[in-house]
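Down below is the structure, laid out as structure tokens.
A single protein chain has been removed from this complex, and every other one stays in its place.
What follows is chain A.
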Amino acid sequence: MDSAGLGVRRGLAFVAPALVLIGIFLVFPALWTLYIGITNYQLTGPAAANPQVVGLENVLNAVRDPLFTNSVWLTALFVLFSAVIGQNALGFGLAWLLRPANRWLRRTIEGLVLLSWILPGTVVAFLWFAVLSRDTGTLGVLLGSPETSWLVEYPMTSLIIFNVWRGTAFSMLLYTSALAAVPPSQLETARLVGASGWQTVRDVVFPHIRGHVLTNTLLISLWTANDFTPFLLTSGGPNHRSEVLPVLIYRQALEGGELGYASAMSLLLLVGNLVIALVYLRLLRRRA
């Protein structure tokens, strides 16, 4: 086991620095959210110097706050349409369709998809302003309606399409490596008995990659639910129509100064993340 002869003591010394950093900057903030969330802590004013514990008031207020429920609903739509459906389907579709394609075509498409994934978020926001803005925006010019300001008139639809563009690469990579593990002989048999493409995917491919679908859906859902890029595109507007949870939390905390209230909302987001992750680990264990 201990093939380099480190010993437990040195082993612990190797792990300790990483754990200290994770403890300070990840575990402690997560736990501290619990405390700040039950106070009336504010960025400025009397409650900044001397915050009072108000108990579960913040959480109850959040649940009743139309801005919060609106935001939860928008986040759910965002995750469902852009990640669970959009990125999953396009990622799998690309991985599946590009298998027989020639090297050049495959490389080009994969390269573009990957580039959209790794370019910095602030740059990507400008790329999409250039597509969606009014008067000169590419989409308006192509569709012959340059007077449409897409981000103002259809903010949520724009964000969903943007996020499909931004995040499909991960699903594509994951499904490409998953498809490589499907035995070619079974695909060949399906072809010989005359199965259609859809039948092959459903009956031959899917049973092999079910675990990958689960892993992929979990990860992209969590990332999408916690993505801050919508702030760069719409800042939650117009009139809260694209205010997903990360944007709402930011605006409440830093623009509104309501640190306690925003913490209570973060807490609900953390609990949501935790529930999704635990359900996933449960499902994974049952399969194993």
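The working rule: contacts are C-beta pairs under 8 Å (C-beta built on N, C-alpha and C of every residue); 3 or more make two chains touch, one makes a residue touch a chain; residues count from 1.
As a convention for this text, contacts and distances are computed from a predicted model.
Colleague: Of the candidate names "Sugar ABC transporter permease", "Fe-S cluster assembly ATPase SufC", "Methylhydantoinase" or "Nitrogen fixation protein NifU", which one corresponds to the UniProt protein name of the undepicted chain?
Modeller: "Sugar ABC transporter permease"
Colleague: Where the complex has a chain not shown, which of A:17, A:45 or A:184 is the residue touching it?
Modeller: Considering the complete complex, A:17 is the one touching the chain left out.
Colleague: Which listed residue (A:60, A:85 or A:130) would be found touching the missing chain in the intact complex?
Modeller: Of the candidates A:60, A:85 or A:130, A:130 is in touch with the missing chain.
Colleague: Sort through A:6, A:56, A:85 or A:143 and give me the one touching the missing partner chain.
Modeller: That would be A:6, which touches the missing chain.
Colleague: What chain A residues would touch the chain not displayed?
Modeller: Per the touch rule, chain A residues meeting the hidden chain are 1-8, 10-12, 14-15, 17-19, 21-22, 24-30, 32-33, 36, 41, 90, 94, 97, 101, 105, 108-116, 118-124, 126-131, 133, 135-138, 141, 165, 173-174, 176-178, 181, 209-212, 215, 218-219, 222, 226-229, 232, 245-246, 249-250, 253-254, 259, 262-263, 266, 269-270, 273-274, 277-278, 281.
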